[in-house]
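The complex appears here without one of its protein chains, the remainder shown in place.
Read from first to last, the chains carry the letters A and B; within each, the first residue is number 1.
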Amino acid sequence: MTRWLKISWTTSVFAFLYGPLLVLMVFSFNQARYTTSWQGFSLKWYKSLINNPQLLDAFVNSLTVALVSSLIATALGTLGAFAVSRYRFAGRKLFFGLVYSVMMSPDIVMGISLLMLFVTAGLTPGFLTLLAAHVTFCLPFVIVLVHARISGFDPAVVDAARDLGAREQDVFFKIIFPMILPAVLAGWLLSFTLSLDDVIISFFVTGPGFEILPLKIYSMVKLGVTPEVNALCTVLFMLTLAAVSAAHILTKEIKK
Amino acid sequence: MNERQGFKFIAVFLNMGWFALFVLIPGLMVAGISFMTRDTGRFFSLPFTLAHYRELLDPVYARVLGQSLIYSLNTTIVCLMISYPFAWILSRGPKHRRALLLMMVIIPFWTSSLIRTYALVILMKANGIINTLLIGTGIISDPLTLLYTDFAVYVGLVYTLLPFMILPLYAVMEKMDPRLMEAARDLGANGFAVFFRVVLPLSLPGVMAGCIMVFLPAMGLFYVPDLLGGAKTMLMGNFIKNQFLTAMNWPFGSAASVFLLLLMGAMILIYFIVSRHFNRDEIL
Partner (left out) sequence: MPVVRLQNISKSFNNQQVIDDLSLDVHKGEFLTLLGPSGCGKTTVLRLIAGLETCDSGSVFIDGRDQTRLPACDRDVNTVFQSYALFPHMTVFDNIAFGLKLKKIPLRQIRERVKESLALVKLEGLETRSIHRLSGGQQQRVAIARAIVNQPLILLLDEPLSALDYRLRKQMRLDLRQLHRQLGITFVFVTHDQEEALTLSDRVVVMNHGTIQQTGTPKDIYETPVNLFVADFVGESNLFDATVIRTLGTDMEIRIQGISKTVQNRRGFHVGQAVKVLLRPEDMTVARIQGKCPEGSLPGRVKEMIYKGTTVDLIIRLENGQEVFVTEFFNEDEQEIFYDMDEPVCVSWIKGWEVTLANE
């Protein structure tokens, strides 16, 4: 009896979580315009997606921001994690506090605070402000992931490397970097995903000159749905799926 | 070791600098501007005033606050009710399956919640999937009004935030030593007692973490009521957004944001107290 209960509870929850998404994906292939009927399998919405310059622009913009911000966040965050685990410096605790507060803060507060910063500083909202904002909310994830990995390994390993003849750069490139690589990659992938999918913070820090995909979808949904949105969402979802799966595999490496 | 010192300096400086510039300063601005006076030209100006905080207590605005709190509270409770058994079942399952099932929870967690909210729109529209199916199979004749209702907003909030409750709960439950429950049984506890006296207290830090991760965002997710709700539904998030983008009332918006931050602070404080009391582990 309990077994049946367990199975039905878990299945229901998964059905709830994935159902709407699967429906969305299915209907992106619908020949018909409206979801009232199924008129056969078609790729026409994907085709019109490719032929829609506005959407393509927004897509490219989103990818660019995601790529650049994730790379910056990963580089900066790895350095930060390294510094925090190896060195003691003034304000270390404050640093940790700031890292965790970013992770916990509601997006809306981050969004408006950055808006106020940029406007007061006289900057026009656009690619750079968006980039800065994205790096900011991605950094903590990278730092936490890499720091966890670094803390996990035996400090004697570095001693052993030195004992066997390794110089500072040998230690970093042959020992430390390979060991933290899974965490660095996972951090990068997660940053990429976070950046690609962000709505609330981007809402406040980007300008009309630089359109990004989630906000484009937002306005499209509000104004009236064109079926291309279905196709677009499906594509984004598949990207997220790929990135998260890859990150998950890498995180399993970390557990070793 | 001068090379080492230089490297350390750059690493620390860059990070601290970034956080100072993009986190600390904006944070201080929010706090500071909340005490300023509204100025249509320059967004804010002296003198310092508490007027905006008093305005928050004004019945008109207090209603919005209160309503938002209620939405968040209900959402949190529903998420908890659904997630607790789910996380428990997942954590007690066979080891090899756990990794896969966990990843299946993580995927929606990372998927853009805008996309997921939009998927709900398709389902719940007047000519959406649900209505189409129900009418098509003859269960009802007129389409149900699912969209643009409070119900839709709740579905949207729960749908978006469910993984945020599942994951902390799962994290805590997975670490729970099964031998503790065995020991309780050995000492004479039946199913109920084991749950209420061992499992529940030990899972409390996870419950608290999950509640924080659902309650706070639930107040800020403005696009959910925007897409799924009626004209009257307004969360704190919508309210703050309006103050900044429509009303151009920075100090008032900041005051509301400070309120949100204080709420966050209070919840984190409770979390620390609870976790220290019941369990030495902290998962945040």
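As a convention for this text, a contact is a pair of C-beta atoms (placed from the backbone, for glycine too) under 8 Å apart; a residue touches a chain by one contact, two chains touch by 3 or more.
Computed from a prediction, not measured in an experiment: that's the story for all the values here.
A.B. asks: Over the full complex, note down every shown chain the hidden chain is touching.
C.D. replies: Those shown chains that the absent chain touches are A.
A.B. asks: Hey, which of A:26, A:148, A:161 or A:235 is the one touching the hidden chain?
C.D. replies: A:161
A.B. asks: I need the residue numbers on subunit A that touch the omitted chain, in ascending order.
C.D. replies: Answer for subunit A: residues 153-154, 156-157, 159-167, 170, 174-175, 178-179, 256 touch the chain left out.
Here is the rule we go by: only the chains that are shown with their structure count from here on.
A.B. asks: Using mean CA coordinates as chain centres, what's the gap between subunit A and subunit B in Å?
C.D. replies: Computed from C-alpha means, the inter-chain centre distance equals 18 Å.
A.B. asks: Which residues, counting only subunit B, touch subunit A once they are in their complex?
C.D. replies: Of all residues in subunit B, those touching subunit A are 3-4, 8, 10-12, 14-16, 18-19, 22-27, 29-30, 33, 43, 82, 85-86, 89-90, 99, 101, 103-108, 110-116, 118-123, 125, 127-129, 132, 159, 162-163, 212, 216-217, 219-223, 226-227, 236-237, 240-241, 244-245, 250, 253-254, 257, 260-261, 264, 268, 284.
A.B. asks: Any idea which subunit A residues touch subunit B in the complex?
C.D. replies: Result: residues 6, 9-10, 13-14, 16-21, 23-24, 27, 34-37, 76-77, 79-80, 82-83, 86-87, 89, 91, 95, 98-102, 104-110, 112-117, 119-120, 132-133, 135-136, 139, 143, 168, 190, 193-194, 196-200, 203-204, 214, 217-218, 221-222, 225, 229-230, 233, 236-237, 240-241, 243-245, 248, 252 of subunit A touch subunit B.
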